[in-house]
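Written below as structure tokens is the structure these notes are about.
Right after this comes subunit A.
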Amino acid sequence: MEHKIIFAGFGGQGVISMGTLMAYSAMAENKNVTFYPAYGIAMRGGTANCSVIISDEPVASPVIACPNVLVVMNEPSLDLFTAKLQEGGALLANSSLIRKKAERKDIRSYYIPVNDIAEELGNGKMANMAMTGALLKIMNTVSLETVFQTMKKTFSPKLLKAVDINREAMQKGFDAVQP
Partner candidate 1 sequence: MGEKQLMKGNEAIAEAAIRAGMTCYFGYPITPQNEIPAYMAKHLPKRGGTFIQAESEIAAINMVYGAACTGARAMTSSSSPGISLKQEGISYLVGARLPAVIVNIARGGPGLGNIAPSQADYFQAVKGGGHGDYHMVVYTPETVQEAADLTMKAFDVADEYRNPVLILGDAILGQMMEPLIFKEPSGRKFDKSSWILGNRKGRKSHLINSLSLSEGVVEQWNWELKKKFDLMAGKETMVEEYMTEDADVIFVAYGTSARICRSVVNQARKQGIRTGLIRPITVWPFPSETIAGRAKKTKHFFVVEMSLGQMIEDVRLAVLGNATIHFHGRPGGGVPAEPDIMKQLKEILQS
Partner candidate 2 sequence: MKKVYERNNIAFDMPSPYCPGCGHGVIHRLVIDAIKENRQEDNTIFMAPVGCSILSYTYLDLDVCQPAHGRTPAAATGIKRALPDSLVILYQGDGDLAAIGTAEIIHAANRGENITAIFVNNAIYGMTGGQMAPTTLVGQTATTCPYGRNPKDGQGYPIRVCELLQSLGGVTYAARTSVHSAPNVLKTKKAIQTGIENQMAKKGFSIIEILSACPVNWGMTPEKANQFVANEMIDYYPLGDFKKDGKIIQRSDH
């Protein structure tokens, strides 16, 4: 098993948080993992992306030329990264903000309205958590429970009280897709 995931969106959508949460959770399940962010140009509203590799074997290159999982939170990211996705790879797109569909037919595409899911729970900022839930379902590698436990360990004290509601967002995202 090896998942090469690129997370992309604009700054402030929690793209980096999604990647780190996935990396910590994979480590908790004793998987080999690398996390590599686009760095140095962190700007709210700018573009943000990171690469996470989760593998049973030691990870050779941490650089992802062709992901087999692509998580896009906005339309520019869909335009930028979809061409790099491996044949048969999974595209997870935030259909709350992305109105179009990917043109490629050789990939598995999932459109999840993660902002709408989050807003229904009272906070649009949890869109990344809903997306994480969907991702867990599609990947079927790291368990929801592990991610919940990881949240408790890695969230800042300020965010800790929001673990339960984030968990709900994640569950809703998980339930929203069928692999």
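Regarding selection, all candidates are chains of the complex that A comes from, given by their letters.
Rule of thumb we're sticking to: a residue touches a chain if its C-beta (ideal position, glycine included) is under 8 Å from a C-beta of that chain, and two chains touch if they have at least 3 such contacts; residues count from 1.
Everything numeric here is computed off the predicted structure, so don't read it as measured data.
Chemist: Which candidate, 1 or 2, sits against subunit A in this complex?
Modeler: Per the touch definition, subunit A is in contact with 1.
Chemist: Note which residues of subunit A are touching candidate 1 in the complex, please.
Modeler: 20, 23-24, 27, 32-37, 39-41, 59-63, 65-66
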